[in-house]
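Excluded from the complex is one protein chain; the other protein chains are retained at their positions.
Order of writing sets the labels: A and B. Residues in every chain begin at 1.
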Amino acid sequence: MADPSAPSVIEIGPFHPLLEEPVGFSLTVEGERVVAIEARMDYIHKGLERLAQERTYDMVPILLERICGICSVTHSVCFCHAVEDLLGVAIPPRAAYVRTILGEIERLHSHLLWVGLAGHFIGYNTVFMWAWKYREPVCDLFEMLTGHRQNSAMPLVGGVRRDLPVEHFPAARRILDELEGQVERLTAAVLDDPVLAARLGGVGVLTAAQALDYGVVGPTARASGLDTDVRRDEPYGAYGEVEWKVVTRPGGDVLSKAVVRLLEIPESIRILRQCMDRMPPGPIDLGLLHVPPGEGIGRYEAPRGEDVHYVRSDGTNMPARLKVRAPSFVNIPSFRASCLGAPLADVMITLAACDPCYSCTERAVALLAPGGGPAAGVPGLLEASRRRTLEVARELGRRPAPGPGPDRWEG
Amino acid sequence: MAETAAPFLPRALRGSPWVFHVGTSGCNNCDIEIADCLTPRFDVERFGVRLVGSPRHADVLLVSGPVSLACRRPLQETWLDMPSPRAALLVGACACSMGGYRDAYGVAGPADRVLREVEPGARIAYVPGCPPKPETIIAGLVRLLEAP
Partner (left out) sequence: MNDAAAVGAALREALGGRVEPAVRSPRRLYASLEARDLPEAARWLLARLPGCRLATCTGIDLRDGVGLFHHFAVNGSPLVITLKVLLPKPDPRAPSLLPLTAAADWIEREIRDLLGVSFEGRPAEGRFLKPEELAGSFPLRRGFDPAASRERTDG
């Protein structure tokens, strides 16, 4: 008979019904408390850095779009930044605006996707459905401007491959106008909900000192009070010329991370509108033909935070070394600080709060069970997380998570 | 055609296929488009298609992404866990043919070859695209279910 007081180990992954990617987590728990946590990231390892060293500078951005389906603009533009740093060149203003527009549309759909998934993890499937419904027009917008829902194939070292179809801007503006109202209602509904505030407030706290120690970036850092955003710190694209602000919150908990992302959505819409208004005329490409030997570092503010690429050239037409450091690679390890000592029911949402992108992490990571069997742990954790939401709701004397049917904020 | 063979799935299962989704190291773009099929615009649940949490409940396995070395065994075991009759729908260029990752050292092969290592006659349908649009995924699933 096993000793009931001994710690038990819960294996999570690698196949998870909703997180969609294979990754292995192993949680050690004592009763309800998590005492140790370990991750395995090999399920997604495909060997992309090596592959990029066998592709020409023209081909690499196309390949890098496939690092991550959500951050496709991020990685290809970040690579271009690194090579442009190596060359010491500035791209034409029109190309900078095109890249900014692509990047902000990507941020919009990425943040909406996260809001939906976060809702799902705590048993608010209504939030999931609404957020993903609002996300669809954003994908339409991307398709309208680039011809594809996520992968534009437009970034190119020294500029962009194609110009944006200006004749579609009026339609794009209408989509943004509609989205603005929808997001406003969604944000108000989420922030006004006492159950959500009680469920997410104070959960999975990452202090400012811990955030700096783990080197976390993006909304995860900004929700812990660190004032960091590559778009402002090292302005690229059109960010130095348009008006917007960096959103920070001091709390460090899951609620703060949700608030930061929700408030960044209107900022992105603002940036997009200004970019469409001010698109400068001119060329979109420098027409670079040769990359001399040297090294360069590119940075880019992805929806999840700072992306870093290091490129080393030996004068051939392929990079001698490409190093990709996606934001999730530094954000995910912070779960050690935010999950330890937490009740099991909070693990799922705390892990999700840094918007982990496993594909990026190992330029390609996912959730399968060690040893192969499908994870029994994940549905269990999800269930625990949802039960906790119901408990919180009951303690507050409220109707539990919204049921099916039209939502109150849609009348 | 005057006469066609009966579809491989019994009529009851064709009406409401339950699917289990496995992301085998893809870039997650296909995974998101699959999840998109379940959300309000496409909402395949109204046709009875349900994403289930265990392969033991599933009729169709959705596979996305090139199969990485570490995912090869788990994918095969997931397939063998499914009750017969079963079918696989490979979503996206990577699952169909390894796509852009064809030359990477970390991939074990396209999903059809990995599945046929354990069941040579496995029933497999392909939905190419990078990623395929949700409409295409739904069309692929319908074709799979109606095929003899």
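Just so we're on the same page, a residue touches a chain if its C-beta (ideal position, glycine included) is under 8 Å from a C-beta of that chain, and two chains touch if they have at least 3 such contacts.
All values derive from a computational prediction rather than experimental measurement.
Asks: For the chain left out of this view, which of A:E32, A:D58, A:D192 or A:D213 touches it?
Replies: A:D213
Asks: Return the single residue from A:L226, A:V247 or A:C339 that touches the missing chain.
Replies: A:L226
Asks: If I consider the whole complex, including the chain that's not displayed, which of B:L13, B:C27, B:V49 or B:A70 touches that chain?
Replies: Spelled out, the listed residue whose C-beta touches the missing chain is B:A70.
Asks: Which residue among B:G23, B:G106 or B:G140 touches the omitted chain?
Replies: Answer from the full complex: B:G106 touches the omitted chain.
Asks: Footprint of the hidden chain on chain B, which residues?
Replies: Counting over the whole complex, chain B touches the hidden chain at residues 68-70, 98, 102-110, 113.
Asks: Which positions on chain A touch the chain that was left off?
Replies: Residues of chain A in contact with the hidden chain: 39-42, 45, 47, 49-51, 54, 85, 88, 210, 212-215, 221, 226-228, 233-234, 295, 297, 299, 306, 308, 310, 312, 321, 323, 325, 329-330, 332-334, 336-337, 362, 365.
FYI, only the chains that are shown with their structure count from here on.
Asks: What's the distance between the Cα centroids of chain A and chain B, rounded to whole Å?
Replies: 26
Asks: Going by the contact rule at the top, pick out the chain A residues touching chain B in the complex.
Replies: 14-15, 17-18, 20-22, 42-48, 50-51, 54, 62-63, 66-70, 72, 113, 116, 128-129, 132-133, 136, 149-151, 357-359, 364-369, 372-374, 378-379
Asks: Within their complex, state which residues of chain B touch chain A.
Replies: For chain B paired with chain A, touching residues are 20-36, 39-41, 51-55, 65-66, 68-71, 73-78, 81, 94, 99-101, 103-107, 130-131, 133.
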